[in-house]
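The following block contains the structure, expressed as structure tokens.
Chains shown are a subset, placed as in the full complex.
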Amino acid sequence: MDRLEFANPDIFRDDRKGAPEVIFAATKTVEQCLAIAQKFLQLRGRAILSRVPPELEARLRAEFPAEPNPDDPQQVWLEWDAEARAAVLRRVGGEVKPSGGRVGIITAGTSDIPVAAEAALVCREMGCEVFKAHDVGVAGLHRLFEPLRALLREAQVDVIIVAAGMDGALPSVVAGLVDVPVIGLPTSVGYGFGGGGIGALTSMLQTCAPGLAVVNIDNGVGAGVMAGLIANRVAAARRQGGGR
Amino acid sequence: MDRLEFANPDIFRDDRKGAPEVIFAATKTVEQCLAIAQKFLQLRGRAILSRVPPELEARLRAEFPAEPNPDDPQQVWLEWDAEARAAVLRRVGGEVKPSGGRVGIITAGTSDIPVAAEAALVCREMGCEVFKAHDVGVAGLHRLFEPLRALLREAQVDVIIVAAGMDGALPSVVAGLVDVPVIGLPTSVGYGFGGGGIGALTSMLQTCAPGLAVVNIDNGVGAGVMAGLIANRVAAARRQGGGR
């Protein structure tokens, strides 16, 4: 029943992996996206779509209301994340349960926000609480210290995603300062040689700071899942306690 | 006092980062390596050197015994890791305290072992227990399942490092199967187009499996620190318990 002619969605990834499958809409037709989403809705009560093209966005907005319908508990609603251009379709039963995981997300510049938003959405759908600080890149380093302190001391995050394009220097600077694992999320911001995120990715891979691992350029979903897995594992340990 | 004319070692990184600085010996002179190591020994009781060239290895073996000298508690000794070509110089007071962190390390092929060994050494110096499985790459997939089960069920690791060269397919396969964070460690095994680890790195960055982040080619130290930070954070939460 969970099989389509053109797709074989990994419906139970959530159980196996502790992270939901996200439907990458950019390279699929509108009809394929909707059919796959229906499968997830039927079996899991939730479907997440990333990189939603305008045509699909229009279709989703036309078909689904923006809020649950109290009169029709079976009704699926659409939670549209404009920054990330991502959609969550949900019905009753598909709500997220808080995991206790705590994730920090930092961006080097305003242009990095869409990719960071994708990561944030995934973390929240994994039950994590997300804390953000935007536009604190190394061109004006004085902007970094206060937000970083807040993430570590106040929010007490267990992992930090740092999104940066261009020179990609911020994740190295952050990883040199903090004692939590850092996930470098290069974005395709930048032009010329090393543009499209290549410079940022290269810089993060060549980091001289320990405790930094990276995902591919603009892969907000990947960064989000990695951070969510780490944070949720720490949170679970915190709940269980009594560790060896 | 912690300053040298040619180097500015980050002696207290351990306190700040929860991970020790590792002296990358390949691009330094023998004299520079020894002087920096002395600084660490004085202040921390331990110095770790990676990518040790044969000339430096010979010098270390000549200057330091392989074991502590019970008659001279001040004596520094050399722990030589032949697989990783890495050295730990230690004196009394520089011993590692078990952290409770549990790290799994998998290699795709025999040739990936040296890089994996570097990661293992770093994890152990961060107090983690390390569990390994070698030569279980995708060319013969049947070899993978049993070791993977052992890591998850028996060793109960909190994070897995997967070292692979050539096609770099193994980390994606592993990340598709497990519910712990996976760190992809591409190795410079492979020749022709995509050789020297480029194919492996590319493949890991392009992974279609969630929960995988990567470090640079042959960066065993980086993978080890990342894994150690994750595992130790989980272990600390387990100890503290009573999480929110």
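For clarity, chains are labelled A and B in written order, and residue numbers in each chain start from 1.
Just so it is clear, a residue touches a chain if its C-beta (ideal position, glycine included) is under 8 Å from a C-beta of that chain, and two chains touch if they have at least 3 such contacts.
Quantities reported herein were computed from a predicted structural model and do not represent experimental measurements.
The total count of identical chains across the complete complex in this file is 8, with 2 shown in place.
Assume only the chains that are shown with their structure count from here on.
Chain B has its Cα centroid 28 Å from the Cα centroid of chain A.
Residues of chain B that touch chain A in their complex: 13, 16-19, 21-22, 100, 158, 176-181, 183, 201, 205-207, 210-216, 219, 221-223, 225-226, 229-230, 233-235, 237-244.
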